[in-house]
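Working notes, beginning with the structure itself.
Here we show just some of the chains, and they stay where they sit in the whole.
Chain IDs A and B follow the sequence of writing; residue 1 opens each chain.
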Amino acid sequence: MTVLLREVGFDPCEEFSTYQNEVLGQRGKYGAAISFVGTMRDFNEGHKVQAMTLEHYPGMTEKQLGQICAEAERQWEILDALIVHRVGMVKPNEPIVLVAVWSAHRAAAFDACRFLIEALKTRAPFWKKEQLHETTRWVEHNTPVN
Amino acid sequence: MIKVLFFASFRERVGRAQGMIETSENLTVAEVWARAAAGTPLPQNTLVAVNLEYASLDQVVRNGDEVAFFPPVTGG
């Protein structure tokens, strides 16, 4: 279970592959891998967004994400999970978050991956501030699950 | 000493990122806000963390604790 915060742009595919090849180390055991990639869109609540700053609470972020991972591990039969999250200034089309889960069978991986991203969005202390054409605004709440 | 942190829009609203409270008594989280927020009323939907864990406004805070106030989180 690994949580990484990235201050510069990251490539979700590269993170996924590198982790699977170098860290997972259980080759032949995982039958399923699910990954979620959240990408910055250039439009939100009716306005064109030019950039975004992701603030977080160093220390609490890692602690909360670690707890979320541990809960997923207790609840589902998964082999490993990786969370990578951007902080700092993000531009449209750049990835914000990767959540990847490996398991022997697919149901556990799907369920755990979905749990992880929903829990991250409600519990991990990140905040988005959007840069619009001439002004900035804090994003007030996340998009609901449905 | 109690360390107080404000994040995101709360930081801007209160006008500071952090402060210290010297106190010999135990305070609730709500009382910590009242002392540290320089007159800013406590916003609705305030989230609180004490020592990096979510807490309620009536939780009692002790010397050496770190108390953080912030709006709903919007990561992911």
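Odds and ends about this structure:
Everything below uses one rule, namely that a residue touches a chain if its C-beta (ideal position, glycine included) is under 8 Å from a C-beta of that chain, and two chains touch if they have at least 3 such contacts.
The structure presented is a predicted model; accordingly, all values stated were derived computationally and were not measured.
Overall, this complex is built from protein chains in the amounts A x2, B x2.
To be clear about the criterion, only the chains that are shown with their structure count from here on.
Chain A and chain B, compared by their mean Cα positions, are separated by 26 Å. The residues of chain A lying in touch with chain B in their complex are 38, 54-57, 59-60, 63-64, 85, 96-97, 117, 120-129, 138-142. Every residue of chain B that touches chain A in the complex is listed here, in rising order: 5, 7-9, 49, 52-54, 68, 70-76.
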